[in-house]
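Comments concern the structure below.
Just one protein chain is left out here, and the rest sit where they should.
Chains here go by letter, A and B, matching the order in which they are written, and residues are numbered from 1 within each.
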Amino acid sequence: MRGKPLILLLAAALVALVGAVVIAIVGDRLAGEHALTAPARSAALIERGAYLARLGDCEACHSIPGKPAFSGGLRMQTPIGAIYTTNITPDEADGIGRLSVADFDRALRYGVANGHSLYPAMPFTSYYNTKPEDVQALYAYFRYGVTPAHVPNRMSEIPFPLSMRWPLTYWRWFFAARPVPFSAPANEDAALAQGAYFVDGLGHCGECHTPRNAFMQLTAITRSGGPRYLRGAVIETYFAPSLRSDGPGSLQDWSEEELTQFLRTGANSRGIVFGSMSDVIIHSTQHMTETDAKATAHYLKSLDAEGTAELPYVYNLGTEQLLRKGDASKEGAFVYLNSCAACHRPDGRGYERVFPALAGNPVVEAQNADSVVSIILRGSQTPRTVQTPAQFTMPGFAWRLSDIQVMQVANFVRSSWGNRGPDVTLGEVTQLRSQAH
Amino acid sequence: MTTPRKLKPVDAVIIGYGWTGAILAKTLTDAGLQVVALERGPARDTSPDFEYPRIADELRYGIRGDLWQPLAAETVTVRHTVNDTAVPYRKYGSFVLGNGVGGAGVHWNGQLWRASPEDFRLRSHIEQRYGKHFIPSEMTIQDYPVSFEELEPHFDHFEKVCGVSGVAGNLRGTVQPHGNPFEGPRSDEFPTPPLPAIYAAQLFEKASAQLGYRSFPVPAANSSVAFTNPYGVRLGPCNLCGYCERFGCFLYSKASPQTTILPILAARPNLEVRTGAYVTRILQDSSKKRATGVIYIDENGQELEQPADLVILSAFQMHNVRLLLLSGIGAPYDPSTGQGLVGKNYAYQMCAVTSAFFAEDVHINPFIGAGAAGLSAIDEFNSDHNDHSKLGFVGGAVIFAGATGGRPIDQMLLPPGTARWGRAWKAAVRKHYRHSAPVTVQGSVMSYRDRYLSLDPTYKDKHGLPLLRITFDWHDNEYRMAAYAASKAEDIVREMRPQSQATLLLKPGNHYDTRIYQSTHTTGGAIIGSNPANSVINRYSQSWELPNLFIYGASAFPQNVGYNPTGILAGLAYFSAEKLKSTYLRSPGPLVS
Partner (left out) sequence: MPVVGLGALASAGCNGTPQTQARAYVPTYFRAAEWEFLVAAVSRLIPTEGQGPGAIEAGVPEFVDRQMEMPYGHGAYFYLQGPFHPESAATLGYQHRYTPREIYRFGIENANSASTRVHGREFARLEPSSQDEFLASMEKGALNFPNIPAALLFAQLLENTREGYFSDPMYGGNRNMVAWNWIGFPGARADFTDWIDQAGKEYPYGPVSVGGTRS
């Protein structure tokens, strides 16, 4: 009777599997707040919802060029295949026109919709803290403020069996935050609370700026989560820098005013936005009220407020003095002179809000140099905002510079003018060049 | 012959999307009009078209002229006198023609002047000062119907839009120490400070001072610092890269429509820009008192009609005149009768250059330069700043020092008598390249009865339409003017103590030579004036013939000046724009009775 234990084992595994699936399905059905009431259809509430939608940057994923707003269709690559964002206009057939406010809340904060768990590409892992009144405002906007669009959702390209959703339920249970609406600690200053609510929640800054573990879980989701919160993370070929004040490569030398200006225009005297953060500025943070932007800056500056052992950045004249005298002997200096100095200047200071300074720029100083190398290779374009209509483009230099030259000039800018960024290796450059954007 | 397809009417159509096209696009879209801008050339922007380092290519942009109007598609014809047969301007030489979005406003030098108050009432001024007989009878100069004082706020505004760098010479009537003492009173200082003078300009400044002249930084639409203009558009600063005229600026510093105005127009839903749209005719209704729109040929060769209530002709001086002639708007000028106004008073500029050749320990570094920034000038001999009573000519010249760059194919200066090839040439370029500098005289050409524009009877563009014909040669007045100014330039250069110097000067007997670059400051043909008997447009740039047609550009100049024209024509455009906003758009009709 040799086979019997094996058959029993397989049967038990099958039962466990079916059980797991059933538990997941039931769990999804049961998820959510059931006490939410439908909001009144008021212009003020819809406007508030529109504003919150900007804060949450729903448009970044749910709107694509050439299609009606919020009708979805953005292709997002995951490790197991591509998925497409959904139509969240109030269209009854293709959109969310039939959703109740509870359904909406469930999707937004629990990550459950249509009876199954959502891929955490939808950042319910950050939106979880949205207060009930704001959920209602968002619902009012998406039900009554957005124009219905008859655009069917596209099927994901994930093959079966990987396309089964029930494992996501377990991911959600283990790795997502408990969907508890935000409430500020007692006696907290209003600006700090407001900033925390946004940054931890709708702003979903951590989705890019907080490192994840092997399970793709954010390693911290609020300031009490410790020094990993918003300390910087790799996003495709870039490194989203630290939003803390924890040493070189962070915002420790930025004032709240500078940070506020950055949120509203994408630029200040210290640097200019690049990569996918440009879109965030354009679609989301440039539309923040002055109060909300200031609160956000205030909150970010409160991280590591107790201080850090790291010294502030100090500009060093040495580099520029050598270049002025005709000394380009430092490795990478000649590449810098030939490709970079025209805009970023031999003194590394750039031109404020036109070409970013490299001297003292946290992106340049960060431990992780992915952004520096990617920008050298592919260039960058500043965002057009209401306050800053001019757009400046840095061309890419992949065609002009060899891997060695890219490495040399990256190391040159990271160690000149007082910058303290460690060297990059040739392998890192080769790797980043080969990764298509 | 198929009828052109008629498009949906719009409120305004703009022909040519360069400087004045952009200025009017902003004005009209500000006022809520539905506007279509038609540009026959391609879309152009700093990125990708002027990107570093690819823009730093002398052969492509400085010699072949990839940013210019392709002559193969359309050119002009030239003859010296009415008795000659005109032949085509087959290769670029004397002037370069713009093309594409931004037009020549992309690849100009950025010298931004206002002209002096007397330049706007030149005939009256000369007659008052020197008597009625001072102006020869064949010289057809006339007054503008608008004064420097009326235009001043608009000069000021455009300078701010461009982030012009310079230092005031006359601030609200008080002469200032470091600027141009001859300039008309300005209401405000320049928006950005001047860049330091390049070495050649420094030598010029010292030498000028020795001779008692007051030099000053050339007003430059190359902003010297990062600057935000009144429209909220930010500009980059100039780094004297040496690739200025003929090139687009990669630093967002040289003012162009792209760097100063177009960013705020980018998202306007009531503006549509169509490139590859070649306007062939402005249409009128049967009464010939109203423009009804334009005919244009699109990129696919389709003929289309764009109806519009308001037509803005901003296609550059040459093409403005050509389109009026092709459209039959106004009577063409006939030099034998003096009748007709379209094409009348074509004028130009005459230039001379004194080159200074220094010893090999004098490091001129000619490659460090810009079209205007870093250059120095004196204005003593321009306009009517000095007493002309014994000189026997009208007009004058600005004298400015420094090369705009050191591009070796086009800007190599060698002493006269240097071999043009061989070992001696090879040695000479090494010896002189880094140690030579030019001092340039840029002088006004007056307007004359026998210098005009018309349609060519023989040659055609790629669509089979007649080319514009230029009938032009120098007059004695200009030879005298240039000789006088050049002698002053020579004095200054002598004082700069070079090892040797040489002057290139046109003399009587030297005909207008289309092979040699003078300037691209061609003017006239649709001149501004006080009544329909002496002009094509009124003081608001409005056509006397068709009140809903406005014409912008140096075609308005009744005669030329020694200065570069852009500041003046922009001032006229803004002056008109203000009237359009306040009066015309509320109640369309003739603005001057």
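Brief remarks follow.
As a working rule, a contact is a pair of C-beta atoms (placed from the backbone, for glycine too) under 8 Å apart; a residue touches a chain by one contact, two chains touch by 3 or more.
Not measured: the values here are computed from a predicted model.
Touch with the chain omitted from the figure is made, among A:Ala149, A:Leu323, A:Leu377 or A:Val413, by A:Leu323.
Looking at B:Gly16, B:Gly41, B:Gly65 or B:Gly371, the residue that reaches the missing chain in the full complex is B:Gly65.
The chain that is not drawn here is touched, among residues B:Asn365, B:Asn386 or B:Thr503, by B:Asn365. One of B:Pro145, B:Gly242 or B:Gly553 touches the chain omitted from the figure, and that residue is B:Gly242. Mapped onto chain B, the interface with the missing chain covers residues 52-59, 63-65, 70-72, 75, 78-80, 85, 87-93, 195-199, 202, 239-243, 250, 362-363, 365, 367-368, 374, 406, 408-409, 420-423, 425-427, 429-430, 433-434, 458-460, 511-515.
Chain A meets the missing chain through residues 320, 323-326, 328, 334, 337-339, 341-342, 345-346, 400-402, 404-405.
Keep this in mind: only the chains that are shown with their structure count from here on.
Distance between chain centres (mean CA atoms), chain A to chain B: 49 Å.
Interface residues of chain B, counted against chain A in their complex, comprise 46-48, 51-54, 225-226, 231-237, 239, 241, 250-252, 259, 263-264, 266-267.
Against chain B, the residues of chain A that register as touching in their complex are 338-339, 342-343, 351-355, 381, 384, 387-393, 395, 400.
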